[in-house]
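With one protein chain withheld, the remaining protein chains of the complex are depicted in position.
For reference, chains read A and B in written order, and residue numbers begin at 1 within each chain.
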Amino acid sequence: MKEQFTWEKIVGAVLMLFSVTALVILLLIMLFILDGGLPLFNKVSVFDFLLGDKWMPAKGLFGASQFIIAALLVTFGAVLISVPLGISCAIFLAEIAPPWAKSIVRPAIDLMAGIPSIIYGVFALIVIVNLVRVAFNVASGETILAASIILAIMILPIIISISQDSIESVPKLYKEGSYALGATDWQTIRRVLVPAAGPGIIAGIILAMGRAIGETMAVVLVIGNVEKMPSGLLSPGETLTSAILLEMGEAVVKSTQYNALFCLGLVPFILVLIMSILSSRLITKSKGRFA
Amino acid sequence: MESKSKIEVKNLNLWYGDKPALKDNNLSVKEKRVTALIGPSGCGKSTFVRCINRMNDLIDGVRITGSVLLDGKNIYDKDVDVVALRKMVGMVFQRPNPFPMSIFDNIAYGPRIHGIKDKDTLRKIVEESLVGAALWNEVSDRLGTNALDLSGGQQQRLCIARSLAVKPEVILFDEPCSALDPIATGKIEDLIHELRKKYTIVIVTHNMQQAARVSDYTGFFLLGKLLEFGKTRDIFENPKKKETEDYITGRFG
Partner (left out) sequence: MLSKTTDRLAKIWLWMSALAIILILLSVLGYIFINGIGIMSVSFLLDMPKNNWREGGILPAILGSLIVVFVALAFAAPVGVGTAVYLTEFRKEGLVTRIIRISSDALNAVPSIVFGLFGLSLFVFYLKDYTGGPSLLSAGLTLGFMILPTIIRTSEVAMRGVPYAERMESFGLGASKLQTIKNIVLPGAVPGIATGLILSIGRAVGETAPIIFMVALNPTVPKSLFGSGNTLTTQLYYLAMEGISMKVAFGTALTLMLVILTLNAITRVFKKRLSRNLRRG
């Protein structure tokens, strides 16, 4: 009997060590990224980094605002395109779809979520870039818009899943009340269900935004990679993530450029963390609303 | 004075899949009177009442035969507009279910979906409905606040006001007080007493005393079938069937 207890204690201790691994890794990431990035601010001020718009490592200029603006443009563009489509599809799945349709659409969405980002990138490189070039009559389709479109496709599964979940969580009581007053299906959906599911849907959008900001592979192949401030949706640009990818190969280890690239990584890191916290708070709030 | 029949139910049967829930029911609901339906739980009273505003249509696998005549027209005819039917026949549910919106928007919901957009008209309707539901005095100064902040009894009166706002002729109450405390229950019963002057009312209740207090006619349901129906006083003082008498004297249920 005593032997059992000692074994149990040993196993428990080993498993506890395993469990802390996630926390340790997280802390290590913060440590190494900060270690790789903070030395930049010995040479360049935080303001110059965040607000400067000239990125010329050879001359010691590390202004990242054009990358930040490009990343924001690409993300907002992606959200603008995917949210209406995504919420519509979520409504379809939650309220309208007959079982046979659900059994096709849901697995399709799960499959979409599993397609590697590089595959989306290759698809976008040829199909979407050319589509943009032809449709908008520009010299090259490698633009912010192209990146927004492929990102929109990539974040659709997140928006659809979370929105569908939120809509289905709305208590049936509200639906019944609406129908009893003589409302049609669409009136009930538009005026009662979707507003009631609001916080959950927004949480999904925030999560999707986080995903979009952190995405690299699909973006880098289609955005044109020009280190200037983008002048609009149809101009090329370079996001924080694509800049890191492209320049790390040439950067000398531990040089200022190396530090600067790590700082470029800090921005999406912090943003995504904030968005995850926001979104999970919203999800908890929306689930508690109907208690 | 005998009033005329507002709703005539003839040979109503209902199945959930192949399980029968309502068996060959016949009932006559008198206009501008309160008709109560009593019986033990699960015997089909709620299902019956939901046939009158075709709420059972929303459930998968439901099959209905027979007819329900509203002002002489069968509501189950193919050319009947369900939306218009539910405007005429309102429903108040067991659990108060105000929408997660402001008090004003809750009551304005019905008129809005039926096409009324003018703000002044809406304001008038909201006030009339709240007065009619005996809630105006309590909430007139906070129409913009969230309806979910009201007490249970207030929420239920809000739901009644919401139904009144679409100007129905019939109001169905499906155990409206079972989630409320005695004081709130009393207020609703008083309200029903007032409402019968203008509306035809059917109330499902498992509370016999409530039925006795509030209704003009009572029907006793057992196992999906309407066993006995008549003036409330007759039912309670002189029940004709043994089962009715057993239920009323508390021998079961």
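FYI, contacts are C-beta pairs under 8 Å (C-beta built on N, C-alpha and C of every residue); 3 or more make two chains touch, one makes a residue touch a chain.
Please read these numbers as outputs of a predicted model, since none were measured by experiment.
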Of A:G12, A:G60 or A:G232, which residue touches the hidden chain? A:G12
Taking the full complex into account, find the residue in B:L14, B:L37, B:V68 or B:I113 that is in contact with the omitted chain. B:I113
Out of A:Q187, A:S235 or A:Q257, point to the residue that touches the absent chain in the complete complex. A:Q187
Kindly state which of the options A:A70, A:I109, A:I162 or A:L181 is in contact with the chain not pictured. A:I109
In the whole complex, not just what's shown, which of A:T21, A:S231 or A:T284 touches the removed chain? A:T21
Give me the chain B residues in contact with the hidden chain, please. 81, 83, 113-115
Residues of chain A in contact with the chain not shown: 4, 7-8, 11-12, 14-16, 18-23, 25-26, 28-29, 32-33, 35-36, 85, 88-89, 91-93, 96-97, 101, 104-105, 107-112, 114-123, 125-127, 153, 156, 160, 184-187, 189-190, 210, 213-217, 220-221, 241, 244-245, 248-249, 253, 261-262, 265, 268-269, 272-273, 275-276, 280
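Just so it is clear, only the chains that are shown with their structure count from here on.
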Partner chain B, residues of chain A touching it in the complex: 171, 173-174, 176-184, 187, 191-192, 195-196, 289
For chain B, which residues count as touching chain A in their complex? 53, 55, 58, 83-87, 90-91, 93, 95, 97-101, 109-110, 112-114, 159, 162-163, 166
